[in-house]
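The excerpt is restricted to a subset of chains, each kept in its original location.
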């Protein structure tokens, strides 16, 4: 029995299926561009083996462990470290057994598709994970991980990755990226400028973060102009390590276009820690516009990821910290929120602003109409909870009729689970080919155009939008 | 000609259809669990015949009569009683003829599926209802209703109902439930604790309702602690009549976690009738959290049904009262609204809180992410307007990829139309089997898992979630 169906995610009607398969086969082996994600650059700098199956598949992946938590398994029992540095369960095999015993929870989810793609195509397994074969699977994966061919750089090559972007905070010293460069390894791992910690007045340690930013850049970050210059210096530094993009994870999409006098006054309040919540939001919004202005100068692509209520469960945040599966989407407005920014750079074809959403209702009502008009605006792929077969289908069905394909930017895996990268790109490619085949079979697209589009959705759009 | 298609609601592609049929046939005859509904317990206590076809199918069913009203038939002409006790049209045959003459309005609606399932499978009819055969149909049904086999208890058995939950207000004396118990009839009809009238400060007669609650329980409901104790006493009383769940029909999902001092002060204002609308909302929200705390003690499952603007048409409410088809869904927020409650019991696997919605946009954005993380939270099935083939499909397509199947609770019929119970469960089973077959045929689910899931969605999940 095959662990993955060769025709998975294709339409069920035989002619549409055959066409989807043909389109897919024409692009299945194209290189992977991963212009937005959260892999650890240390993996590629050190090229050490991954420690064990639980630390590869369960502990770092909040998509996976939160599903078990939702059914009553404790974070402790899954080896999630507490903020005090302790870990309750330290035996990776026990963690793996718990994961296997609850594996039925993933039925119908993209996590199952990604995991089984990795099990089958990375690790050569051929049976579904069960409570019964948990130990065998563990041993099988663990043995493979000890092999040279399963080290990070070897997998990077085997996965066919042409570019992999990681994401580093503005204050990161980029030491791992430096080490990758110094090593002479030709894999193209680039960084991304993520300045939330020095842009968000509500971020932990904002004022001291600004001090540190001043030290790193030699700019006077107690002044508005010095602070802006410090961003310019850091952006240039990130560009030395390949960065072509910035990334902004704000609670909302609010932007502002204040006079420089008002912006300066707001900056001084932010620095002094005296902003109201609304002023903090306004400052974040002003900084999006400032970042867009800098992008016109240095050519960095801008990514805006709003709409997540981070750390929703008070007790989980207190006990285990950030990124533990309790980030919940919220309603997000773009039409009013982006207007100040768009009035500054929206009509400038030199700018590229890629917008993501966790609120699918905005695809058709707000984002596609905006991206189908403003030359600076592009739509990021379906993000996070919506990076899934049905999520991708809905994204295409709701956006294409209004803004077409060419105002979208191809796929992002956005993952910190390295082995899921080829799996996620494969799901995206299959889902897009299924959509294209459906358009052809319903007389809405010429067949030769579908083949060309598949190449663009797989490779060309990401290459050009992210300026890779 | 068959009145119902044996393959209805299955996919059209032949292989997927065959698989859906196979899965369906494996669960089609499983017993019905109906853990949430509005049947009248008197039916089973008295076991009297249903009076006539109009009183069975038209007059009590706002799904049915509001569709005729929407096309200009008056409520009077359909025999809907006025609040002053009068009824304009008293001839059930005339009402039935009007219903038949407008039957085309139901094309494409779940009401048509339910009605025709009843006509065909309960009453043995084989032709669609038309203006021409209205009298024949009336006579046919009326004749059947006179037979012993069409009395409530006989139908209960014939429908294969294992458990039927009704819903009673906190002040209900449960006399009909008592009579069912006393009768020795083995049918399992249980009650549900619905305390809106003694929890909602804006409910008609709230203060006197509290007095009555005090009388019934011997607790001092002029005090906050006495009031909470009175709830505990009533909950225990409802549990004697089988209740495993409470039900809360609030305008919004707002919850609160006030200090007991603040809660007490708010209670005193509520009791005095001096709450502002916002305070009334806060009090309802606080009581959801109190109910959740009591659930940890007595094991009752909690159901929250927010988001209906009741009695939207002023003239209909004034003339005919509640539940006349003019309850309209509104936008509903869960992420902020449920946080106070979830911070109290959300991480406790002993709690089960089932949330429903009339705002489909919350499935993917709010409810599935919440249910896919918090162990106490489960998603109720698509409710009311969305209890329909496409409604069920959208529910599965949008929630499964994020929270899987096991954070949902099977099907509720939620009906006051007794004959529609098997029809509604059949629609749900078919729609779920169609979805499962689609997952299998697109390589997203193993076939044997689909069969197991069908049993869980039909029976297992409702059994465990409602602790039946």
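Going in written order, the chains are labelled A and B, and every chain counts its residues from 1.
Heads up, the rule we're going with is that a contact is a pair of C-beta atoms (placed from the backbone, for glycine too) under 8 Å apart; a residue touches a chain by one contact, two chains touch by 3 or more.
Bear in mind the structure is a predicted one, so any value in this text is a computation, not a measurement.
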{"item": "Whole-complex copies, counting every chain including the 2 in place", "value": "3"}
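By definition in this document, only the chains that are shown with their structure count from here on.
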{"item": "Subunit A on subunit B, rotation in degrees - Cα superposition, rounded to nearest 5", "value": "120"}
{"item": "Chain centre separation in whole Å, for subunit B relative to subunit A (CA means)", "value": "40"}
{"item": "In the complex, subunit B residues that touch subunit A", "value": "11, 13, 15-16, 333, 335-336, 339, 342-343, 346-347, 349, 361, 364-366, 368-375, 377, 397-398, 400-407, 438-439, 441-446, 449, 453"}
{"item": "Touching residues (chain side subunit A, partner subunit B) in the complex", "value": "4-13, 66-67, 69-72, 104-110, 112-113, 128, 309, 312-316, 325-331, 358-361, 385-386, 388-391"}
